[in-house]
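What follows is part of the complex, with its chains left where they were.
We just call them A and B in the order they show up, numbering each chain from 1.
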Amino acid sequence: MLHQQKIFSPAAENIRVKVLSNRCIKPGHFRLAFRVPVSFPEAVPGQFVHIKVGEGPVPLLRRPFSISNYTPGKIQIIYAVVGQGTKILSHAKRGDYLDMLGPAGKGFCICEEAKTHLLIGGGMGAAPLVFLARKILKKVKKDSSISVFLGFKTKQEIILKEEFAKNSIIGLQIATEDGSFGYRGLVSELFEDYLKKISSTSKFSIYACGPLQMLKTVARLSFDYDIFSQVSMEEIICCGVGACRGCVIKGTAGYMRVCQEGPVFDAKKISWS
Amino acid sequence: MDKFNVELAATIGRVKLKNPVLVAAGTFGYGEEYAKYVDLNKLGGLIAKTITLKPRKGNPPPRLTETPAGLLNSIGLENSGIDSFIEKNLPFLHNLKTALIVSIAGENEEDYLRLADRLGKEKCIHALEVNVSCPNVNSGSKMIGEEPELVFSLTRRLKEVSGLPFFIKLSAQIGRMVELSQAAREAGAEAVSLINSIPAMAIDVDKMCPKLGNVVGGLSGPAIRAIAVKIVWEVHSKVDIPIIGMGGIMSLEDALEFVLAGASAVAVGTANFIDPQVSLKIIDELEHYLYEKKIRSFSELVGKLKTGG
């Protein structure tokens, strides 16, 4: 198992940003890009932006979205319309301004010693993994490999397949619950099947983002196979700066703030029961 | 019109503020969390998150849920206790050039007295806000903030242990705000802070379970503003004690409702989460407002509601 490294959290800003595009990538799913100052702190995969949607008091709070890509001067998020806030956001047009706070939280630490990077995403959990895969490709040595495992309910809900597929270094496997595409079953089952076939898991590193149940299984597998694993957790985010203590989850050593100590955590530090 | 300087200063008993806009307890941490987003020195004052004698881990998650125009929270006074506060947070707060008010809570009178005693020795604290109305602590027994006699007794004894000004923080959960404020006044409190979040609850009908881990939480935000304004106005009309008004303030207009109703200062709570700079914007706009209305001093506005009769 590799050692956990210090997860990087640069300074954040609270600014008005200009929407560059907000495209529907498939029914109910959008990719939004906005401009940030070139001086903007470099974002790390797994970090999020906290966006005020709409003007009125409903919805009241900002909404958090993982950064799915960062290049100097530009940030991208990918989101699903699930409620009122994301619905309002989906109406944002090129040229509109959004109030954004970020980059917030702690992102994934890329294990430079690892040779095999395993990225597991469930549903919208695929969003930050695109950014992460890009970063891993840049940082790590040529002889290391990246395998991505994505899970969706059905074929219709698959997102970001092309983004991963276009890079031949990345091994991509997809599971659908109804078997309409790829592996039939949960992505965690697909992942377990994969691990079972592996003789040695030394210098492996796991990065996961998705529904709690999926993360739970992935964490258990990482313990069983003794692989260092990082998981991105969700809770309602309120202040996003660590002040309100509203976003806590249970850790082995007490409550931890998703917006501050997370959203990416060492799976070992989380109380999974 | 002649150009003139607008006086923003506000007075809460012995406490002088450079302007009347504070940030509310529990919504601004210990200042440091927001330091990179806000010039803290421009605030009228900062009310630090409630601290207790011993560390408290707070309530089980989920601790937050949204309601229409409201926020329901059950943080449960998570904090690291007074020792940690003095050691880790106070040094930062010490350097601020604005009024520092520290919120305290205890399980019984003795707790409050010990907290006041310890904090009374710190030079940089301008006042203590005595939280006797947190809706998120189920001690089983009655809250001090529910009984005028308990409020009176606590305030009296606090004044014996420390010369600091005390603001007694009450909540709308009790229909006896006038009696309670009267008790605070008679016992010598400097002010009352009105209001804390209101006990409330939301249910996930799919899972048939409460949305909060603690079942019950406190409702804050614009949803409760009209209730809070009414309480401030009622207490101001009937009790001779300065009031720090709060509950759903999102803009200057909202803040002025409290001031006209009788608040000598206001505190911004939930709105900080949505816009960390909102308090500074309100202060700015207040200055413009006074200038345009040709009002020389903020204090002239306090309680200036015209009610006809």
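Note that a residue touches a chain if its C-beta (ideal position, glycine included) is under 8 Å from a C-beta of that chain, and two chains touch if they have at least 3 such contacts.
All of these numbers come straight from a predicted model, not from anything done at the bench.
Novice: Tally up each chain type across the whole complex and write it as a label-plus-number formula.
Specialist: A x2, B x2
The definition used in the following text is that only the chains that are shown with their structure count from here on.
Novice: Could you work out how far the Cα centre of chain A sits from that of chain B, in whole Å?
Specialist: Roughly 37 Å, centre to centre.
Novice: Which residues of chain B touch chain A once you look at their complex with the stated criterion?
Specialist: Per the stated touch rule, the residues are 26-29, 33-34, 36-37, 49, 57-58, 60-66, 68-71, 73, 75, 78, 221-223, 250, 270, 272-277.
Novice: Inside the complex, what are the residues of chain A that reach chain B?
Specialist: Chain A residues touching chain B: 11-14, 52, 57-62, 99, 101, 235-236, 238-250, 254-255.
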